[in-house]
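Below is a structure I'd like to ask you about.
Here the complex is missing one protein chain, while the rest keep their positions.
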Amino acid sequence: MLNIIVGIKWVPDTADVRFDPVKGTLIREGVESIINPPDLNAIELALGLKEKYGGRVYVISMAPPAALKGLKMAVAMGADKAILLTDRRFAGADTLATSYALAAAINKIGSYDIVIFGEETIDSATGHVGPEVGEMLGVPHVSYVKSVLSVDTASRTVELEREVEDGVEILRSSLPVVISVGVGINSPRYPIPIRRLRAEVEADKYVETWSADTIGADPSRIGLQGSPTRVVKIIAAPMMERRREVHQHSREALNLLVRRLKEWEVL
Amino acid sequence: MNNLSLRMLKRRLPTAGLKLTPMAIQREHLFMVPEWAVSLHYVLMALALALALFGAYRRFSAYGVKVADLPSTLRERVGLVLGSEARLLRERYGGLMHTLIVAGLVALIVGTILVGLEHDVVMKVSPGQRILVGDAYLAFEFILDLAGLLFVVGLLMAIVRRAFFKPARLENRGEDVAILLLLLYGGLSGFLMEGLRIASPAFSHQQYVKAAFVGYAISRAFLGLEGLEGIYAYLWTSHSLTMAIAIPLLIYSKLRHLPLFFMSPTYGLRELKAPFSLDEVLRSKRLDFKVGLESLDALSWGQRVNLDACVNCGRCQDACPAYRANRVLSPKAVVQRLRGVMVAGVRGAAVGSALREDELWSCTTCGECAITCPIFINPMRYILEARRHLVTNLGRVPTSALFNMMIRGNPYGLPRSERKSWVKSLNVGYAREGEEVEVLLWIGCAGAYDARAQRVVKTLTSMLSGLNVKFAVLEEEECCGELARRLGDEVLFQEIVRRNAEILKRYSFKAIVTPCPHCYNSFKNDYPEFGVRLNVKSHVELIRELVARGRIEVKKPLGKVVVYHDPCYLRNYNEVLTEPREALKAIPGLKLVEAARHFCCGGGGGGSWIEAEGVRVNVQRLEDLLEVRPDVIATACPYCIGMFEDALKSKGLEGKLEVKDVCEVLASALG
Partner (left out) sequence: MGGPVGSPTAEFSGVGVFIEQRAGAIQEASLQLLGEGRKLADKLGVKLTAFMVGHRIDGIAHEPIYYGADRVVYVDNEACGHYNVEVYTHVLTELILRYKPEIFLVAGTKYGRELAPSIAARLETGITADCTGFDVDEKGNLVQIRPPFGGRVLAYIITPTKRPQMATARPNVFPTPPRDEGRRGEVVREEVSLVKPRLELVEFRRAALEELPIEKAEVVVAIGRGLDRSDYHLAYELCRAFANSSVGCSRPLVDQGLMPRSKQVGQTGKSVRPKLYIAIGISGAVQHIAGMKDSRYVVAINKDPNAEIFKFCDFGIVGDYREVIPQLIEALRGGR
C-alpha cells in the first residue's frame, strides 16, 4: 500500500503565449491553460504504482481556481483526491516559495511514501521544484526518473531507474522519496469521461481547496515575499538575423547551396 | 394443389369411393344446424372480432402507441418492403432469387387462404357458393402454378449458388441448407401431388386442367399408372408435415426475419442519440444513466429484435471496407455474435466476450453495412454503442487524438495559435457580432492544421472572394467534436457542442458552409439534438449552387478523365451525390467516370487517427478507382484526399495522377 502524492502545475499553453513589446509583458489573455505535460506522465506513473502496490494517489496544485479543471481531469484519470492550494498570498512565488508551500501542504496531508513531480514545466522549465521540495521535506529526491523498478514496503525502499547523458543509473532510496519524471516515460491514460462527469457533479467528494492558512504557511516564505529571485524585466528574445535565402528545388538551387556551404567553410 | 382442393373434388364425386383423403370417416359439419343459424353465427363472430379489434385500437393509445400513426406506420412498412426489395436487387442474382422465392411463396399462401376462405367460410355459409369458379378459377390455377414454378426456380437458384458458386459471404449452416431443402420439398411435392391428381382417372375436368400447366405436364408421366392413391396419401401427409415444420421455423429459424421485419424499428445513420444530456446532468447533479453497450441489457427491445432478424446473408460484410482490407471486422459477425449472446441469455460485458476491441476500432463508420442490409439492420450502431462503453465508461481510447482535442481543441494536438495565425494569413474577414453574412465558412481542424487540407481551404476562400460571396470565418473556431462522437466520448462531444453553441449564437449568418463532410454531418445531424439548429451546407452544395446560378463561369476546358469518389459522410449519411457531379460536369472537356461501386477510403470513424489497418483500406479503394484509369481523383473530403495521397505514395504512384478536391478542379477551370 503506497500513499502517493503528485504535484501538478496549471500552465498557459506556452506555444500560444505572445509577448507585448510595448508593455513589456506577456500576453496571456485568450491563452488556454493546460496541465503541464510532464505532470501527466507523473500522474500516470502514480496510477501505475497504485495498480501494482495498492494505496492511494492524491494530486495537488498550487494554482488559481481555474486549475480545478485540471485537477478534476487528474481525478478522472484515477486519482483518489485532488487538492487545490490557492491563495492570493501565493502570487508572485518563485520556485523556492512555491516549493515551500508545496512542502507545507504535503506535510499537512501527513503520510506519504512517494511524491512525484513532472521534471520541468513548459513555461519556466526550471526543474527546481522536485529537488527543492525534497530538501524542504528532508527526504531524498531523484530527478529524471525513467521508471520505478520496484518498491519494497517492508524494508521501506524503492529502486529507480534514471537516465543521464552517458548512461542509466539504478538507484535505491529509502522511503519517503521525491521523484521528478520526464515527458515521454509513459503514456498518460485518458481521463475516463464518466469519471470526469462524476468529479464535476460530486466535486465535494473528490476535490478539496486549501489556503495558506490551511497549511499553516509562514507568510514571509510564500508568494512574492518568500521569493529570493525577482524578475526585473522581460524583453522579446532577439532572433538572430538569418539570411533567409529560400529557393524552390532545382539543380541551380542545389548548386547555389553547395557554393554557400563552401563560403561558410563547412565542406 | 392442396388438401382443400381435394376435398373440393371429393364433394363433386361423393360416390367415387376413392380413398383420396385419410379422413374417410369425417365429422358431420354443422349437423342439424339450419342455414340461418350458421349465417348468424358467422355474423356474430365477425362482429365480436370487430369489437375486439376496435377496443384494441383504442387501448393502444393508452399504451402510448400513437394510434393515429398506424396508417403512416403501415405506409412506412410498405415503403420498407419496397426499400428492402431495392436493396436486395442491388445484387442481381441474389435479389432475383429472393424475389422469386418470396413472390412465389406469397402467391401460394394467398392462394391457400382463398381456398380456405372458400371452403371454411363461404361454403359453410351457403354450400353451393363458390368464389373460385369458371374463368376466375382457371386464372387462379394458372397463377398459382406459375407462382409455384417461380418459387421452385428461386429455390434452385439458391441451392445452386450455395453448392457451386459459394460466395464468400455465405455460410452453409445446417439451418440454411435445411430450410432450402424443406421449402423445395414443399414446392416439388405440391407439384407432384397436382400431377398425381390430374393423372387420376377420377379427375373429370381434363379440358380445363391445362391451366395448371405444371401439374398438367407432370401428370403426363403418371398416366395409366396403378396405385397412385397410395403414394398420394403419403405425399399429401408429407406436404402437410412440411407446413407443420415451416410454420414454427418462422420463429425458430432465420425465417423469423419475416415477422421481425414488420415489427422492428429501423436505426438510420443519422439517428445516433445521446445517452444523457450534459446540461441536464450538470443541473440535476445526477448520474443515473447508462452509457453504451456495457452489456446486452443496455440494448433496447428494437435493437434486440434487429439482432434476431439477421439471416446471416453477409451482404454487410461484402460492403465493409475494413473486412475487405483485413478481415478483423465483419459486421455480420458482430450482429451474429451479439445475437448469439442475447439468445443464450449470457450476462456480463459485451465487449471482451461477444465483441473484441480490435474489431471495434477497425470500423470506419462509413455506414455501408447499414445502407446495404435488406432488413435495415444497422450493425454499425452496435459498434458505436460498444465504443461508447469502451471510451466513456472505461476510458480505453485507441488514439491520443481525443486527449489532444480535450487539451488543445484539435485532434492533432497542435497549438491553438498555429490555427489562428494560419487563418489570419488567409486574409478573410472574421465574423463580427451584429453583422450578418451570407456564409459562415467553417474551416475544420484538417483545413486549419493539415498542409494539404489547408491548400483546399485557400483555393476555396480565393474562389469565394473572387465571386464576391459575403463570407466570414470564425476567430474562435475549434474542433466541431465529430471525432469524439464517432470514437465514443459522449462527455467530450457534448462539452464541445456546448462551447460551439455558445459561440455560434453570437453571430448571424444565413448558412454555415464547410469543406469537411465530417463537420458538415455533425452540425446537420448530431447538433440539433442539443438545440443547435444550423442551416448547414457542404462546400460542394454551395459550389453547385453558384455554378447553377451562373455566378461561377467555367470557361477553361479541362480535358481530363476524372473519377469522383463519394465521401461516405456526404453520400451515405446525407445523400449528397449529385451536387458534386453536376459541378464537375459543368467543366467543358471533362470526362466524368464512375468507379464500379462505392467504398470507403478508410479515414472516418477514427480511421485516420488509428494506426495500422486504416492504411490498407485506402490502398484497396485506390485500386478500385485506378481501374477506371483516371487522370484525376476528385473528392470532397480532407480525410479522403489524405488517404488517397498516402495510398499513392505507398504504391509508388505519386505524381502519376492527381488527387483533388472538387473546388480545386473547378478553380483550375476558372482560368
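Just so it is clear, A and B label the chains in written order, and each chain counts residues from 1 on its own.
As a working rule, a residue touches a chain if its C-beta (ideal position, glycine included) is under 8 Å from a C-beta of that chain, and two chains touch if they have at least 3 such contacts.
Since the model is a prediction, treat every value here as computed from it, not as a measurement.
Q: Of the residues A:Ile109, A:Val183 or A:Ala203, I need the one that contacts the missing chain.
A: A:Val183
Q: Quick one: say which of A:Met1, A:Val22, A:Ala154 or A:Ala237 touches the chain that got left out.
A: Going through A:Met1, A:Val22, A:Ala154 or A:Ala237 one by one, A:Ala237 is the residue touching the chain not shown.
Q: Which is it among A:Glu32, A:Asp80 or A:Glu163 that touches the chain not included here?
A: Selected residue, touching the omitted chain: A:Glu163.
Q: For subunit A, which residues reach the chain that was dropped from this view?
A: The missing chain touches subunit A at positions 14-15, 17-19, 26, 94-96, 99, 120, 122-132, 134-136, 138-144, 159, 163-174, 177, 180, 182-184, 227-240, 242-249, 251, 253-258, 260-262, 264-267.
In this text, only the chains that are shown with their structure count from here on.
Q: As a quick test, compute the distance in whole Å between the mean CA positions of subunit A and subunit B.
A: 51
Q: Taking the complex as given, what residues does subunit B use to touch subunit A?
A: Going through subunit B, the ones touching subunit A are 278, 281-282, 285-287, 291, 391-397, 400, 402-403, 406-409, 415-418, 489-492.
Q: Could you pull out which subunit A residues touch subunit B in their complex?
A: For subunit A paired with subunit B, touching residues are 13, 15-16, 18, 31-32, 34-35, 73, 76-77, 187-198, 200-202.
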